[in-house]
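Following this message is one structure expressed as structure tokens.
A single protein chain has been omitted; all remaining protein chains appear in their positions.
As written, the chains take the letters A and B, and residue 1 is the first residue of each chain.
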Amino acid sequence: MQANRRQFLGALGTAALAGCGGARSDGPYPSRDITFVIPVGAGGGADIYARLVGAAIERHTPTSVNVVPTNVPSGGGGKGVVELFRAKADGYTIGILNIPGIFVLERLRKVPYDFRRFTWLGSLTSGEHYGLAVGANSPIKSVADLQRLSQRREVTFATTGPEGMGYTATQISSRILGLRSRRVAGYRGSSDYVMAAVRGDTDAVVAAITTLQRLSEGNTVRILAAFDTETRGGGIQNALQLGHPELALLKGERVIAGPPGLPPEIVGKLAALLRQSWDYPQLRKWSESIGETFAPTTPEETARMVRGRIDFLNQWLTDS
Amino acid sequence: MKTILGVPWIRYLTPLVLWLVAAGYVALAATYGREARMMPLLVGGLLVILVPLDIVSLSETAPGRWLRQSINPAAASEPEAEAEANWRPRLVAVAWMLSLPLLIYLVGVVAATFLYVAGSLRALGRKRWPTAVGTGLAAAAVGYLLLQVLLGIPLYEGLLAILAQARD
Partner (left out) sequence: MLADWLQGFLNLLGYQELLFLATGIAIGLFVGILPGIGGTTALILLTPLTFALDPVQALALAGGIMGAVPMGGAVTAILLNTPGQTANAVTCLDGYPLAQQGKAGLAIGAAASSNALGGLVGAVSILAVIPLANELVMLFGPPELFLLAMIGLVLVATSSRGGRMFRAILSALVGLGLATVGYSDLAGSERYTFGSEYLWDGVHLGAALIGLFAVAEMVHLTVKGGSVAKADAPVAITGMMDGLLASFRHWRTLLRGSIIGTFAGVVPGVGGTVASFLSYSLTVQASKEPETFGKGNVQGIIATEAAINAKDGSMLVPTLAFGIPGTPEMAVFMSILVLHGMQPGPLMLLKNREEIYSLVWALTAACLIASLIGLLLARPLAGLTRVDVHILAPLIIALSFAGSFAIDLELGNLIVTAAFGVLGYLMIVLNYPRLPLVIGIVLGGVAERTFLQSMMISDGDISIFVNRTTCQILLAGMAAAFLWPRLMKRLGGRRQDVGLTPSKTLGDRR
């Protein structure tokens, strides 16, 4: 709120002095508020994460510099991504991007950005793995059962609309597992579509492992597989046991990025700020509560990781 | 005013425009994919069929009267007659209302509020200058305090202010 008042008065003052031609000198970076673009509506997982990261960064900037989280959910997040892409590359606008989200967005519609050109700054957490589950009352007891079923007829999956991560995860994993499948799309969020499978609307679902675990505590879902490399009991196979280690590459990740062409000194400073922000207790607490681990990456590592993901997605998403 | 089927022509204008829009809507729907055009075709199609019934029920003809009695009594009510007689002040009121978004676009929310409220009180309400200006200032101030200060919503500053800033 203080920031907005200052901005308004600043704008008024500037407008008033418009004729006087005084140049404003910027001090060392950062010397004014940083806008943090969040291309989802308030309340989503990415939103909380971004706000926490923003608050954490703020603790290491000079007191006059705030990090201002700005939700831009329009256009399924597209508008926010475009805003970040077109922002001035001076370090005062950063944003949080979702992989595979922006990749999928680009494939679904014509977007005025090339996401490969973003300046990747870093990511703090390891990302979400996915898993496969059925309703607790389902006759299907294993992935092999599902594969057998798919030889007789299409296996139905409940999932989000095509812009959601769940949809992409379902598409890719059913291809990797060799399942003939049909998607019932359009559910609003992972809890909604997992409950759809429990209700019997569809045979199975693919969702974030933490969501599945949470819902399985109520004995409503049976998890058949987790697409990672952890060993679990209870008949839950992991990617290695399924014979498809590439399933572990199917992850939803949140990456902090800046507009294309950000100068290297600024990239360095922002990367350092990100690294320092992990000591913010709220951020740690929240990450642990959603089952993610601390895995900070440098800008170079982040860029490499993004490229790797894109290759993986390109390979498996041959058609929508 | 020229009459058609016993009723001033202007009365048919709105439902006719609605019908044309619905027809256009259906035409455009036909160009969309299979799932995408389903609902528009259904909704638009129903409108294209039903709106003419509304149009006919406005007229002073036997079918018109029958329609008014059986399914569309609303077509017979008074407000319609009143509207035709006095369309000028209505047009002015609507046009004046439309000036506000334009003002906001040019000079921003706070300034536009002041100008609009003061202007309305003076021009339409015929209040004295001090009353008009005072109320306008109060409205702009309250709006600014409540929305920008209290709720922290950055109110749009207006095109002119932005252009002035950019010159810096």
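The rule is short, and it goes like this: a contact is a pair of C-beta atoms (placed from the backbone, for glycine too) under 8 Å apart; a residue touches a chain by one contact, two chains touch by 3 or more.
From a predicted model like this one, the values you see are computed outputs, not experimental measurements.
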Residue of A:T202, A:Q237, A:S277 or A:T302 in touch with the missing chain, whole complex considered: A:T202
Thinking of the whole complex, not just what is shown, which of B:I4, B:L20 or B:M39 touches the missing chain? B:M39
In the complete assembly, which of A:P28, A:P139, A:G218 or A:P264 touches the absent chain? A:G218
Footprint left on chain A by the chain that the document does not show: 41-45, 47-48, 51-52, 55, 69, 71, 74-76, 78-79, 109, 156, 160-163, 182-189, 191-192, 195-196, 198-199, 201-202, 214-215, 217-220, 282, 285-286, 289-290
List the chain B residues touching the unshown chain? 14, 18, 22, 25, 28-29, 32-33, 35-36, 38-40, 43-44, 46-47, 50-51, 53-54, 71-75, 77-80, 82-83, 86, 89-90, 93-94, 96-98, 100-101, 104-105, 109, 112-113, 116-117, 120-121, 124-127, 135, 139, 143, 146-147, 151-156
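Here, only the chains that are shown with their structure count from here on.
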Find the geometric centre of each of chain A and chain B from their Cα atoms only, then give the gap between the two centres in Å, rounded to an integer. 41
